[in-house]
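Part of the complex only, each chain left as placed.
Per-chain residue numbering starts at 1, and chain names A, B and C are given in the order in which the chains are listed.
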Amino acid sequence: MAGTDLSSPLLEMQGIVKTFPGVRALGGVDLDVQAGEVHCLLGQNGAGKSTLIKVLAGAHQPDEGVIRWQGAEVRLTDPQAAMNLGIATIYQELDLVAGLSVADNVFLGRERSRFGLNRPATDQRATAALMARLGHPEIRPGTEVGALSAASQQMVSIARALSQDARLIVMDEPSAVLDNEEVERLFAVVRDLTADGVAVVYISHRLEEIRQIGDRITVIKDGATVATGLPARETPTREVISLMTGRTIEYVFPQRTERVAVTATPVLEVSDLSVPGRFSDVSFTVAPGEILGLAGLVGSGRSEVLEAVYGARRPSSGEVRVDGKRLRPGDVAAAVGAGVGLAPEERKSQALMLGDPIYRNITLSSLARFSRAGFLSVRAEKAAAREQTEALDLRPVDVDREVRTLSGGNQQKVVLARWLLRDCRVLLLDEPTRGVDVGARSEIYALVRALADRGVAVVVVSSEIPEVLGLADRVLVLGDGRVLADEPATALDEHRVLDLVMQGLPSGATHTTEGHVA
Amino acid sequence: TGNTPEASSSGGGGNNAASSNDDTGDTVTIGFSAPAADHGWMAQITAAARAEADSYDDVELVVAEGTNDVSTQISQVETFINDGVDAIVLLPFDGAALTPIALEAMQAGIPVINVDREFNDPDAARVTILGDNYGMGVSAGTYICSQLGDQPDAVVAEVAGIDSLPLTQERSQGFSDALADCGLDVDNRVAAEFTVESGEEVTANLLQAAPQIDALWNHDDDQGIGVLAAINNAGRDEFFMVGGAGSANAMRSIQAGDSVLQATVIYPASQAADGVRLARLVAQDKALSDLIDVEVPRRITLSAPVVTADNVDQYIDSAFES
Amino acid sequence: MSENTRTTTGSTVAAPDARPTPPPSTRTPSGGGLLSGSIGRNLGLVVAFALLCIVGIVTAGDRFASTDNVLTILRLAAVVGVVSIGMTFVIIGGGIDLSVGALVALSSVWATTLATQAVAADVHWIVMVGTAVLVGAVAGLVNGVVIAYGKLVAFIATLAMLAAARGLAEIIANRRTQIVQDQDFLRFFSGSVLGIPTLVWMFALVAVAGWVLLNRTTFGRRTFAVGGNAEAARLAGIRVQRHTVALYVLSGVTCGIAAVMLMARTTTGSSTHGTLLELDTIAAVVIGGTLLIGGRGTIVGTVIGVLIFTTLSNVFTLNNLSSSAQAVAKGVIIVAAVLLQQRVAAGRRQRRSSKALPPTAAEGAPAGASPGVPAP
């Protein structure tokens, strides 16, 4: 903690209360941040973390409570006010303008201009520099942000925060869409910052990250601070978890059931599947009751494989069979009809009707079950939806709430609930635990395993290698659009997987840009 | 000419007014532009003009897309000038707005025949053929006076046409002036869009506004179909109705006498046809032989006679089908 | 992405934002009876409408309150209303249909050609009805296919259809107003049942059917999904293109029905029927709380929207207002109505949140308040 004077914290938030129609998101939260420290904010999904930092960013106006900046009380009436103080924020839901270029986004609201005219060249040079610093030179300043992957977009918003030379940078789950490599690179940047006396508020559900980077921890639960100033490295994980969840959870993976049916005829057969420019000749089979994990770096094509299997992308060659029957390529509805389900990776754009109630999002793919002659039984729908939300510990319990008003993690749970509800033969999960808290994670693992045990074939994509290894029976390592390995999970460990991934990299690509060479 | 039924029937293809003028001369190209044919009368204007042109094998009529956007209509006339047509028959959406471009045409040596809506500069047209909008209102008013002159507290209603048009204002003006002469006034007034639908709609409301009516004037017989429909729907018949423009439909029901429609005031839909006819003569330097005058006159105002059951037979053949 | 964020911002209560906050009246019906549910959500509109009626009564007394006048308003609302129901589906589905007016004209003309009427005379007037509806449906099908498979922007595609359909109607009718000869047809449709005009019954029928279809069937549910987030709908296994086509066909059908109603009301078919109908219907739908970006809307809101507009012009006429004054007043009143609607809505939200909210409060309330939070 580079030379911080504990007597006068950089930031003090006291008794912050924020109420939304029908919800008390924050009921008196306290937070104090020292200069040059990495202050970790922990809490379950829906605890109020993002709301708190939005108050700090001037995006939400608190109903009560005081905010002190370097000891002086301040009112953050709008985002501009916060920025002027030197508070930069990386929001959980990437708030970028898809239609604008990377450079435009980085400097949006702080455009430099001469005689009222923009200076694109200047902005672009500055942006290129920032991207290089983040180890992503391949993200060109001129590229349209909408064309980038979630990962790349995350990098853009990080660059955006860095460009502000802020005294305090708030990061709301920046690592959710990143893989280990990129997280490492992010941490390097964070260490530079703190060394320069910049304070960082870091939110994540990956506790091991907290260990690595954190200095102090504040835990909020149900909109109230339950602990603050805990030493990040010393506090045992169990304690943190019980503070967050109010119960003790063994953060472990469910037992593999032994009868992983090598003999049983596979439910899902994928042979020589290729999508030009994405991946080529991917073949694998999944037996009933088997969980197949797809490991690889961001951009390695895992999502594309799932999308191609699902019919969301039309493959150039190869075929997909479910229970021996060939699926019509590029026809999602047909795949769903055949009992395939995909929980996509980008919940907001690919999965959710944000304006609709929770229950409608959950039952959307299973409407047939609740309808007779096309007529729906809303009662039955809600009942079924409630079962799912309880199983996933989704809050709020009220399934009539609009999904838009849910916290990030809870939105992710809604996506899962949709496919858990529809009893699929084949379930494809892309980053299923992205942004989900520890408590819910273990529940999700248990549910997935339970599904498998009911004979469902599951394919899981995750950027967290431990998750893949822990959950899957068999692991497929993808790199550069090719299958690098197909081995039982028990025969692999984290390092082995990473090594494999590295092998897959095209010779010439430097270690810093692997998997991202655009 | 033009205001008598015989001449009006030239709209049906003017081969009846036989004169040396009908002998084929050197072929002339006539540009024609009128507002959007969004109601029966205006549609008939264009149709009659085409028919008239077709009846001469020395006339080529170039018809521009009907439009209610003066800017577009101006560009159409410009196109005619660029093309160097021999004459232009122009029914402007707004007389004043089209005046400058008409002047330009005249200066370019292209005679302009101004139909129905008058320019605000006499030099902008070689010939001006006008239906008499004010006179139309007067005729309607006078007729209603003749029917209820003796009861000053009689309720008179008016269903006007498109209210933003100057011509509608003139008609209403003439109407109220004429009514004033016999101590009557307009108690309820609504404005429709010259279309059947709008006629039905505004009248339906009007009939609710005025539970008891003695006389009703409707500016346009095409929207009048809707007006009558509304009256029937409401089952009202305590009053009599006077129409306008003089469509064949209207005259037939006057003839049949089976509806409240008792009379209609003619507003000749043959004006444009007459315009084409005159344009041809002007372009061929001919005179109106059926006039004593050796030259084609500058200004012709068509009168607005009232058609009733008594004289309907005289007009019905020349009436336009809406 | 941008769409979603728009929806978010569009209704994030806190965010002051260029896009208007959709009142909760636009919350998609989540079951519940028509009365308790939809009307409740549209409370603001109802109030606005009520005020309008009060103005009518104050200014025009019995002339406004009379049964005849009410029926007149309803009969006039019927035509716009039926089309608006179809439009509501299209807009909730994320589209727009500018061609409705032209389709009404085309259907009415086609159904009243001498040929059609001749056949109808021999067979039954139902032929005319069938023709009108069929023409509307086919035109709608064209719209749908061009938009869903040709991937044309709905605005442009239907604008093109608007021009084309009107032109075609004019050609067919040769710009003449075609009189409906069949008296039985007229008697049937301009008649009344139980003192209520047939047209009003038709409107009521279409509205109720529309409500059920939208709120109680999978079709309706999919419509919300497609309009709310097409990509997500596709990945959820919905055949988005096919559904889109269906929506425009539906709209076309309502145009056909409206054409029949207009034929009955005016005893004519004409290429001038339904002029600017598209504007009236879209206005009614939007003022009814349906979002132009799709994904949200209610039938009840639309119906009230239609009633507001028709009542407005009725009240104006009863007070013998000049058409210019009407225009100005109309503009002001529309704004006032919507503003009122939003305030009421806001108020309602407040009350809702202030009174105990067991199910919702769970995750929001401070730890102590919800001891039982930890999952079962």
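What we mean here is this: a residue touches a chain if its C-beta (ideal position, glycine included) is under 8 Å from a C-beta of that chain, and two chains touch if they have at least 3 such contacts.
All values reported here derive from a predicted model rather than from experimental measurement.
What you see is one copy per chain type; the file as a whole holds them as A x1, B x1, C x2.
FYI, only the chains that are shown with their structure count from here on.
Taking the definition of touch as given, a chain qualifies here only if it contacts chain B and chain C alike; none does.
Put simply, the C-alpha centre of chain B and that of chain C have 38 angstrom between them. Distance from the chain A centre to the chain B centre is 72 Å, each centre being the mean of its Cα atoms. Between chain A and chain C, the centres computed from C-alpha atoms are 40 Å apart.
Chain contacts: chain C has no residue touching two or more partner chains. Within the complex formed with chain A, the chain C residues making contact are 1-2, 4-5, 7-8, 11-15, 27-28, 30-31, 216-219, 221-222, 224-225, 228-229, 231-239, 295-296, 349-350, 352-353, 357, 359-367, 369-370, 373-376.
Looking at the complex, you find that chain A touches chain C at residues 19-25, 27-28, 46, 59-61, 93-99, 146, 221-224, 226, 245-247, 310, 312, 332-333, 335-337, 342, 344, 348-357, 359-360, 364-365, 367-368, 371, 374-376, 378-379, 382, 390, 393, 395-398, 400-402, 404, 418, 439, 443. Across the complex, chain C is touched by residues 37-40, 43, 47, 163, 187-191, 193, 195-202, 204-209, 211, 222, 225-226, 229, 232-234, 249, 321-322 of chain B.
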